[in-house]
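Please find one structure pasted underneath; my questions will follow.
Heads up, one of the protein chains got dropped from this complex, but the rest are sitting where they should.
This part shows subunit A:
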Amino acid sequence: MKDKENSSGHTSPPVCTLLTVGQAFSGTQNVSSHQKDEAWRVNVRIQGCDLDHGYLCGTMEALNVPMADTPVNDGLVNIQNVLAVMLTLLSHDVCQVVTFWEGEIVDGKNYTFFTGKWEALSEDDIRHWTKFPSFQPFLEQVKVDGGKSLDLINYPYIFMRWKEQYFVNVGTDCGLTIAGFYYVCFSCTDGSINGFYYDPNSSPFQKLELKSTNEGRSGFSFSFYELQ
């Protein structure tokens, strides 16, 4: 069947209902380092989506965070910092931290695989993207032009970068950092999300693994809003 929406011919990722406003995901972020081996629970909710402009945003809730996203020195966890963060969060009377993030969808039109900011060099980009098996077919072309000329329209994975912008429920004095960003790969088939956190000053390759949640339902539910 010919689809009247997708007949414009430009390269853009498929519209995927599992990546629309209101959709929720839950899973873990692995924050293992040389001195510890642990993961903390993460819930993500998509709050805004503008595929034409390659834009996505949402909230990320991290549970039991103090031991997780702790500032490190030279890749090692600084115990004093851990304690400081725990005390700060306790003083805020919270056990979870919510951040607001904005995403860039790699569509070859608005954004390519090359980040070009946030202290990420093209080598850092390639190093992270190649961690996703679904990226492999694009590697050679991305080395040439960042993937500008790739046709991603019928590819069942969506590549993105998510950058946390601010803390929603705690102040900036909470002792946590949101300096880095996530390389993200979303599967349109089942709504699963894999990602790697990149921050030159944090443990490398912190892995994010999320699955689409149906919040106790026997099936999928979709809510919807439109701004005027």
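Keep this in mind: contacts are C-beta pairs under 8 Å (C-beta built on N, C-alpha and C of every residue); 3 or more make two chains touch, one makes a residue touch a chain; residues count from 1.
Quick note on the criterion: contacts and distances are computed from a predicted model.
The unshown chain of the complex is recorded in UniProt as "Armadillo repeat-containing protein 8", chosen from "Vacuolar protein sorting-associated protein 35", "RuvB-like helicase", "Trafficking protein particle complex subunit" or "Armadillo repeat-containing protein 8". Among the residues A:Asn43, A:Thr59, A:Gln96 or A:Asn110, only A:Thr59 touches the chain that is left out of the figure. Interface residues of subunit A with the unshown chain, by the touch rule above, are 1-6, 14-17, 21-22, 45, 47-48, 57, 59, 100, 102, 153-154, 156, 165-166, 168, 188-189, 214-228.
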